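Of the protein chains in this complex, all but one are displayed in their positions.
A and B are the chain letters, set down in written order, and residue numbers restart from 1 in every chain.
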Amino acid sequence: MTTEEKIKQWCPQAETETAGETVVHVPADRLEDVCRRLHDDAEEPMDYLRDLVGVDQGEGCLSTYYQLESSRTGSRVMLRADAVEREGRATLPSVSGLWKTAEIKEREAYDFLGILFTGNPDMRRLFLREDWNGYPLRKDYDMDSNPLDMGNEENADVTEEFRLMPDGTLERRENVVFNPDDFVVNIGPQHPSTHGALRLRTSLDGETVKKIDPVLGYIHRGIEKLSESLTYPQTLAFTDRLDYLSAHQNRHALCMCIERAAGIEISERAQYIRTIMDELQRVASHLLFYSCLVMDMGALTPFFYGFREREMILDIFEETTGGRLIQNYNMIGGVQADIHPDFVRKVNAFTKHMREIIHEYHEIFTDSVIARTRLKGVGKLSREEAISLGATGGTGRATGWSNDVRKRHPYALYDKVDFKEIIYTHGDSWDRYMVRMDEILESCHIIDQLIDNIPAGEFRVKVKPVLKLPEGVFTASVESSRGEFGVFLMSRGDKSPWRLHFRSTGLPLVHTMDTVCRNGKIADLIAIGGTLDFVIPDIDR
Amino acid sequence: MNSFTKYVKRYWRSTKSLVGGLRISIKVFFRKKVTEQYPENRHTTLYVPERHRAMLEMPHDAENRHHCIACGLCQMACPNGTIRVVSEMREDAEGKKKRVLVRYEYDLGACMFCQLCVNACPHGAIRFTNEFENAVFEREKLHLVLNHEGSTLAPPAAKKENPVNA
Partner (left out) sequence: MEQSFLDYYSLEPVTRWIHDTLCGVMPEGWAVFLEGLVLGVVILLAYAVLAVVLIYMERRVCGAFQCRIGPNRVGGKGGLLQVPADVLKILTKEIIRLKNSDHLLYELAPYLVILASVISFSCLPWHKGAGVLDMEVGILFVLAASSIGILGILLAGWSSNSKYTIIGAVRSGAMLVSYELSLGITVLTVVILSGTMSISGIVESQADGWNIFKGHIITLVAFVIYLISGNAEANRGPFDLAEAEQELTAGYHTEYSGMHFGFFYLAEYLNLFITSGIAATLFLGGWMPLHVAGLDGFNAVMDYIPGIVWFLGKTFFVVFLLMWIRWTYPRLRIDQVLNLEWKYLMPLSLLLMLIMVVLKVYGLVF
């Protein structure tokens, strides 16, 4: 029995929409029940909430799309629920009791669309200022309603929670984040090791961390809103600026999604190039991860080792793509330009060099007793917690959760190459670190299999200059350098998307901070932040 | 006694691991340095790959002619509104009305180097160059006009096809 049939059985009112990808439309009052049954299903528990996307369907209809995946079988299902109006506000029942990651994702939907999730303990705004007017992703949002405010933003120490009473009314309660006598330190937004403008309000007891409340949105650029007024090729340029250390993979995901929707088949040569570039990008990102982690832990010398080798990759990128950090390489239908004549030789030289030099990284840092004692057993995350929090990528794989999209839902050439999914089981900082270090070599292994066999052919198929996608919902996901990066694209048959949403890899990771850092030391907090490896522009889209 | 031997063993292992670190760092100490001495190496070892996108340019030939027909496709392709093509209708010698480029305005400060304009151009009239030293003190200096003073349209025979659209 497929998952859709099961849902139909539990809830006969459910309708299936098949424009684009299959979506099961569930009425709001049955949502909680259906989600619980899916989550607790015996054979195929849908225990991983990939993403939660709020959409304004127009004509006052707000809805939320839930993308679920089973960590056991890897099967996926997408639900849709339309918000119900109560006391003048659009409401939906919260699913944060089932999937912890919903806590923060529902806040995002609330922030941008004003959907109130009843039962979510934290209904503050996530990215925007607390005194913001209106909900910007609604189609009727007035762009002039929020003039630039240079005033100070006061952060409330309490959160709002709304409960749905049996008689259909809403009851408002307050949950306390910090007590007045808590010693709260602002780590960020300007701080050497938050890797960008992230602010962690941290309450301390001496050196020990008691609670962390992340405050986001300092560099939010409204990319999702911007995309709604741009053509499909124009939206591509933003993806490189999300997680700039996974620029290739992000753009790969969006290109793949658009190609899927438009029914474009790309050449095998382009597939090879994309896969190799993705893996080079992953190595570059993991090298930077190493550099940043060692610097966060106070060792400045190995920091430069990582940068030394990363520079070689950036040089290779620049020769072929014309960009070092922002490459603009993947295009709808293929890639921007053919590989540079020196590409194959240089990539071969790089993988050889990387294998020879990586022992230095290990001898100076990994083997050092200081690094071991600082990372081992610190910031533990269990497999169940990781799945519930949606902490994908190296963080999830360090807990024993096999979540590699390349293995579970292969795209490009990943079903043709031989590679291991690196899994560790303790879920501590050390395992998160080792997953990445091992993946460097694994990625080199993938590159080696492809680089000498790039088939001849065109690097880009012809695409209509003005691209209109058929109506429907389309998704794509790739394994970016730090987790599952997903694209949710809703088209109304126009030349620009109705709604374009990116699954941020970093948002669940920042949400994880509070769980893993409790009872650690301040120094642990910094090291855990380093091993979780989030990139802020990816969170603040 | 067992815990004491453990203690001594741990002592020894830790010391060994720390000495290993010292060994690597002193090896690198004597190795050749990787620093690139920019700007001294500007004319010697500095290597900027040909495809590097630093600044939009409209190539002109020896007779001060370009290939831009002022169709405005680049302006439409630009996500940031970086390009503004100012054109006017002029009568040529045969009395046919023709669109002619007056000013090709480009705001380097707003450009995000996505290459959509170059891809969109049907005649290869614009391209990205390697001149990356574009820092200026005033924002106004980033507003550039790409067509030269008094330039004209090259005859169709000299037109190049855009390699991307080919």
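One rule holds in what follows: contacts are C-beta pairs under 8 Å (C-beta built on N, C-alpha and C of every residue); 3 or more make two chains touch, one makes a residue touch a chain.
Bear in mind that the values here come from a model prediction, so they are computed numbers and not experimental data.
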For this session: Check the options A:A156, A:V176 or A:L300 and report the residue that touches the missing chain.
Result: A:L300
Exercise. Which listed residue, A:M123, A:M312, A:I364 or A:L509, touches the chain dropped from view?
Worked result: A:I364
Exercise. For the chain left off this view, which of B:V34, B:A62 or B:A135 is in contact with it?
Worked result: B:V34
Exercise. On chain B, what residues meet the omitted chain?
Worked result: 11, 18, 21-22, 24-26, 28-31, 33-35, 37
Exercise. Can you list where chain A touches the absent chain?
Worked result: 183, 185, 191-193, 204, 207, 294-301, 303-305, 308, 364-365, 368, 370-371, 373-374, 521-526
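In this section, only the chains that are shown with their structure count from here on.
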Exercise. Centre to centre, by mean C-alpha position, how many angstrom separate chain A and chain B?
Worked result: 29
Problem set entry | Complex contacts: residues of chain B adjacent to chain A | 13-14, 17-18, 20-21, 23-25, 27-28, 34, 49, 51-53, 77, 79, 112-116, 119-120, 128, 164
Exercise. Hey, which residues of chain A end up touching chain B in the complex?
Worked result: 230, 233-237, 241, 301, 305, 308, 311, 315, 318-323, 326, 328, 331, 336-337, 340, 360, 363-365, 367-370, 372, 460, 465
